[in-house]
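The other protein chains are all here in position, but one chain of the complex has been omitted.
What follows is chain A.
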């Protein structure tokens, strides 16, 4: 199947809202979408989204840790997550079926342990 990428603009922002409504079990308030539009680069968007997730986990209080998979060659992603306190705990061979390299690191952030060496700015500024 063919996939195409398109920009999110004030004209079609409602489609994004609709997708989120349907896919995620949580809803985002309007300010979130305003920020989506104001933000230019995906990196900042990623920061906001990840912070949002971390905040939810913190408020909830019952989560022990968060983990994710990253392709071993994706250095910028690995750096990005490490800034938030994620560590590589494992590497899974042939995790991906259709891309090369097929291996993936497992990055994990422990939520119960006190956070040392974290980028304090990242956590405090965006709520």
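Definition applied: a residue touches a chain if its C-beta (ideal position, glycine included) is under 8 Å from a C-beta of that chain, and two chains touch if they have at least 3 such contacts; residues count from 1.
One rule holds for everything that comes next: contacts and distances are computed from a predicted model.
Chemist: Of the options "Integrator complex subunit 9", "N-alpha-acetyltransferase 16, NatA auxiliary subunit", "Large ribosomal subunit protein bL20m" or "Centromere protein M", which is the UniProt protein name for the chain that has been left out of view?
Modeler: When "Integrator complex subunit 9", "N-alpha-acetyltransferase 16, NatA auxiliary subunit", "Large ribosomal subunit protein bL20m" or "Centromere protein M" are compared with UniProt, the left-out chain turns out to be "N-alpha-acetyltransferase 16, NatA auxiliary subunit".
Chemist: Would you indicate which residue among A:18, A:34 or A:92 is in contact with the undisplayed chain?
Modeler: The one listed residue touching the chain not shown is A:18.
Chemist: For chain A, which positions touch the chain that isn't shown here?
Modeler: Against the left-out chain, chain A lists 1, 9-12, 14-15, 18-19, 21-22, 25.
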